[in-house]
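The other protein chains are all here in position, but one chain of the complex has been omitted.
Entry: subunit A
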Amino acid sequence: MITFDSVTKRYPDGFVAVDDLSLEAETGQITVLVGPSGCGKTTTLRMINRMIDATEGQILLDGSDVRQIDPPTLRRGIGYVIQQAGLFPHRKIVDNVATVPYLLGWEKKKARDRAMELLERVGLDPKMAQRYPFQLSGGQQQRVGVARALAADPPVLLMDEPFSAVDPIVRTSLQEELLRLQAELNKTIVFVTHDIDEAIKLGDKVAVLRVGGKLAQFAAPKTLLSEPADDFVREFLGRDRGIRRLSFVSSSYLKLRTDLTVTSSSAAGPSDDAWLMVVSEDGKPVGWLDRDEPFGTYVHGKDSLRAALDAALLSSSGQAVALDESGRVVGVATRKALDEALSEAADG
């Protein structure tokens, strides 16, 4: 756990970058620091590994004051990922990843084996290992940056806008990769971004900072969306808070109807106005009975209520087709079922 206890960073010219900040980043969770430029989020992050020293207050890493630890020693125990990856251009990828193990005095073979293992973990082709950073794309470099930060298996990972310099498609895949990695590794991650959507997507908890380095709100994303603390947070969250909040409600709340599906062989409908979903022999959705209209699907229980609602909006019938994880139809969510789930979600 990382604890900020009334931490202030005041520069000699009187400028206050972080003002009396107190918050806790839980072990094994992703804590996101988000806010407009000049809110002190990067300064806050960099005070953890002492790239910047706080002027007042204390930062505790699992109970010990970071200022009691010699900075290089402290930093070798904390993974650090920065915006442009910051890979060493003169070293091959494998040696970039092994930077901290080398510093810790590991044998070369052991360090390189570990590096190769991590390259695979972050989804890079082992062939990349013998290349130099300039031969990789921005997204690949960023993956190497993450692998390098993880090389000595530090319990804590600091990420300073790691995905903001890559294009949106690559960014989405890197975000998903991070969530997948985190599910395996359970690191204590502090993540800085200026992108509120990224914060909401990745954070177990999100700290919204305002200009001048003051904490505006520190809450789970769902709470942030439903109960913004003040106008600043509300404005920063932007539009469609209600819809976006549905991302955090499970679709398992939906009551499914199983009587609205028919197998192709017994294609005789119970009524004329109901839309019936035709299902193939192996359980896959085929289309609406007697109607050549589009339909939308979601994975029941795994996808959010937002995804289910989206599927319903894509269907001409206004009904969402629920699938299990192997793509077989488990039922149909009607407008009525969606309506009920939405009003339950609105009640919290």
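Here, a residue touches a chain if its C-beta (ideal position, glycine included) is under 8 Å from a C-beta of that chain, and two chains touch if they have at least 3 such contacts; residues count from 1.
The working rule: contacts and distances are computed from a predicted model.
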Ask   = The complex lacks one chain in this depiction; which UniProt name from "Spore germination protein", "Osmoprotectant transport system permease protein", "Sarcosine oxidase subunit delta" or "(Fe-S)-binding protein" does that chain carry?
value = "Osmoprotectant transport system permease protein"
Note = Touch assignment to the omitted chain, from A:80, A:163, A:191 or A:218, lands on A:80
Remark   = Touch with the missing chain holds, among A:12, A:72, A:105 or A:168, for A:72
Ask   = Of A:106, A:132 or A:232, which residue touches the hidden chain?
value = A:132
Remark   = The listed residue (A:100, A:166 or A:311) that touches the chain absent from the view is A:100
Query = For subunit A, which residues lie in contact with the unshown chain of the complex?
reply = 49, 51, 71-77, 80, 82-92, 99-100, 103, 131-135, 148
